[in-house]
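Heads up, one of the protein chains got dropped from this complex, but the rest are sitting where they should.
Residue numbering begins at 1 within each chain, and the chains themselves are lettered A, B and C in the order written.
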Amino acid sequence: MIQERKTKKGPISLKHGLRHIVGPILQIREETPRTKTFTLSVPDIARTASPGQFLMVWIPGIDEIPMSISATKNSGGIVEFTAANVGEATSALHAMKEGDQLGLRGPLGHGFTLPRSVDKGPLLFVAGGCGSPPLAYATDIAVRKGHEVHVALGASSRPELLFRHRFEEKAQKVIIATDDGSDGIQGTSVDAATFLLDIDTKYAACFACGPEGMLFHLAELIVKYPIPLQVSLERYMKCGVGLCGHCIINDQGARVCLEGPVFNIESLKDSDFGRLKRDSTGKHLPLDTTDGSSTR
Amino acid sequence: MIQERKTKKGPISLKHGLRHIVGPILQIREETPRTKTFTLSVPDIARTASPGQFLMVWIPGIDEIPMSISATKNSGGIVEFTAANVGEATSALHAMKEGDQLGLRGPLGHGFTLPRSVDKGPLLFVAGGCGSPPLAYATDIAVRKGHEVHVALGASSRPELLFRHRFEEKAQKVIIATDDGSDGIQGTSVDAATFLLDIDTKYAACFACGPEGMLFHLAELIVKYPIPLQVSLERYMKCGVGLCGHCIINDQGARVCLEGPVFNIESLKDSDFGRLKRDSTGKHLPLDTTDGSSTR
Amino acid sequence: MTSNSEVETDPRLQVKIGSVELENPTILASGVLGVASGGLISAWKDGAGAVVTKTVGLKPRVGHPGPRIVGLHGDSLMNAMGIPNPGIGEYLPEIKAAVKQGVPVIGSALGSTPKEFATVASKLVRSGVLAVELNVSCPHVDSLYLLGMDPDSVADVVTQVVGKTKGVPIWIKLPGSTDYPRLVQVAQAAESAGVAAIVALNTLPALAIDTETQTPLLGAGIGGLSGPAIKPIAVRAVSELYKAGLKIPIIGVGGILTGDDVIEYLLAGATAVEIGTGVLIRESTIFSKTRKEMADYLTRHEIQHISELTGCMKDVGVNP
Partner (left out) sequence: MTSNSEVETDPRLQVKIGSVELENPTILASGVLGVASGGLISAWKDGAGAVVTKTVGLKPRVGHPGPRIVGLHGDSLMNAMGIPNPGIGEYLPEIKAAVKQGVPVIGSALGSTPKEFATVASKLVRSGVLAVELNVSCPHVDSLYLLGMDPDSVADVVTQVVGKTKGVPIWIKLPGSTDYPRLVQVAQAAESAGVAAIVALNTLPALAIDTETQTPLLGAGIGGLSGPAIKPIAVRAVSELYKAGLKIPIIGVGGILTGDDVIEYLLAGATAVEIGTGVLIRESTIFSKTRKEMADYLTRHEIQHISELTGCMKDVGVNP
């Protein structure tokens, strides 16, 4: 009987990836005017998750949507995700109260791969817009493993800087950028990253999440330095487990939900990265890279 | 997901008990004019079987019938059973050739429990008619574990003495009985057992298999000595895994195929033992205890 | 309601199927353990709310040749017993032995004509069963399966049976089928003809072939699928029957292993359930196990009485 399947990057439990664990929301915290963090206790997920992996969050009677894991705590089996209110499902989520029930399935996909050694240099995390959740989780783990961490954090304006304090607590350096200049440098997270890269070019690796236009821009920039870059992508997801094909981005059939959402930038050559996405019908569309919000 | 179930006497793999392993007959040996031993290689069964357990033997296109395991060898995963030719399925079996395919599922049920210590005295095995197969297997294991073994072996006449040489090789004493007096004492295996019990009453335990009338007779006899007695029963079996209820023998729902076929004689109080059986329709009938062949 | 001295009474679990009152909503399904009175008695002692006998006809049946049962991927089971039974005359002692000990017994009947159904049912009634379940649905006995898919024939059978059974409730067990419009029609026809409950479903028609010998894995060639695999199909059937607005209760069957599975059937619209293959997968103590799980569920959700759950599935309101 086949219970576990091996993927290129390791085993995924069919059971956990395909069946919701339903439980009450233990805590809801407002992080910024448009984002809230939801805390549940799901020991099976907390124990096996790694940064960059995501959940399918079931809002019973409404919809199911992908959400990056933003934190886990082994004690209490705590799992958190942090959602921006952007549409029907997320506004239903924002309307929920502590004690209401959600279903989570996961951890899904493959997350960030941190360098094995802490001696190769500090790690650079670049978070744009709502890209902070997986990166905040990743910095937690990186710091716990002894890595030095620097963060470039961007948002439209000061109140939207997601997890600013969490980053500041963990990171040696945090450079802020806002579109409107209300805090830090005026510009994007890529501008903040450039600032860091220019003063210290010995980063062991760079990890980024945010609007795809920003990621694409960062990828173009990073070739100059050169540092290994891992980016976390978003695509419309229907199944979340690699079956339906909705999130495929290249001719090799790479699925954002299974082989991703985190990819080494090299593996995105000849893919839809930075160019195309699919809407809920599966229609292949140009990615709107001018709009900083992309799929978020 | 529930894959293993625990029974009172230990775990049984649902998979092995319910799915045939199909393979060629490696060897067919004639043991007596009406019995043949069939050898197959089924490592999964050889590894987990214990004496007294049985197989459901599928003769493709014909029928499936219960057969005690008569020997196993770990090397080569060898499993053997020894069948008397008594009816449609067994005569189809006897007509098969080496290389023909059979399906085996098992090991099924619960077998003999040998005493833990070898110091409590020798073990007495009483085999009547075609009752030898599970007992020959049991003596193999008992001797390997260091027990002293005595055997009372009965048959209608000398050529029908099943596994005589195998018993003689392993046992310290073998007493033969034949109905027609063509070998050993004239009488039944119970008479041979009485003979042994009367010269040496310090047996640690007694194990018996054969026509139920003989087993019943032995049970009546043994109270005099008294020695723990385990008997292997036969009942018409439809499923072999405790589901259909065809082989139930008491109000506690004891199933010969699952809790048996081996029972401690005490657990057979208030049961059908020695009194009643069921035919292929499930009809409850008096057991014909005068006919030495009973269900065989 | 006969209470079982070996199991503590929990009033929250008691259910009524029409006039039949049970200590809890789990019933031993027909064909499992029930060949022998000892099987009926032991399942009840473990905590079954009632037990259904092996299906019995007028004349003895040997059933199909073996293999009669085979396990498939994921705890699925396929069987083709072929309804072996000694005929009602020889089987009555088994029923009476159980009834005498206070076991709530439901008799399962088959017949080759409506009249035969009625004769068997009336004999069952005289042996003291609480209700009679008509098996018009065995998928490896062709005539029965087809009978159960035909509303008119089913109505005929029910009418004749009801006329001979002195007000003892008659249940009808539907074929394992995905043809919901038809199942609903059969249930409605049976209801009009006077049945007291609908049992859904019997096993689903199936086939498995051994590739080494290129022979069907069951002696009868074809067989009936049961166990966890069929649960989502049977739950759907119960839900469709419930939504069709029957006035009589529905008894769900198929793939139940846990108390949670029982609750799922109730939410879909069942009043009680039957358990078959679960006896194999979770052992014959499945009734005490599910009983505890149901009680825990009621406690956790602060539900007064299990019957409140019937049909309570929330409608998600999507219109496919």
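Simple rule for what comes next: a residue touches a chain if its C-beta (ideal position, glycine included) is under 8 Å from a C-beta of that chain, and two chains touch if they have at least 3 such contacts.
Since this is a predicted model, take the numbers as computed values, not measurements.
From the set C:Asp156, C:Glu191, C:Glu264 or C:Glu283, the residue in touch with the chain omitted from the display is C:Glu264, counting the whole complex. From the options C:Gly148, C:Pro228, C:Pro249 or C:Gly276, the residue with contact to the unseen chain in the full assembly is C:Pro228.
Interface residues of subunit A with the unshown chain, by the touch rule above, are 1-3, 5-7, 14-15, 17-20, 22-23, 56, 58, 60-65, 101, 103, 238-246, 248-254, 278-284. Even with one chain removed from view, subunit C keeps its contact list with that chain: residues 64-65, 72-76, 78, 80, 82, 140-142, 149, 176-180, 182, 204-209, 211, 213-216, 219-223, 225, 228-233, 235-236, 239, 255, 257, 260, 263-264, 267-268, 297, 309, 312-318, 320.
Keep in mind that, in the parts below, only the chains that are shown with their structure count from here on.
Centre to centre, using the average C-alpha position, subunit B and subunit C are separated by 36 Å. Of all residues in subunit C, those that touch two or more other chains are 74. Among the residues of subunit B, those in touch with two or more other chains are 1, 3, 15.
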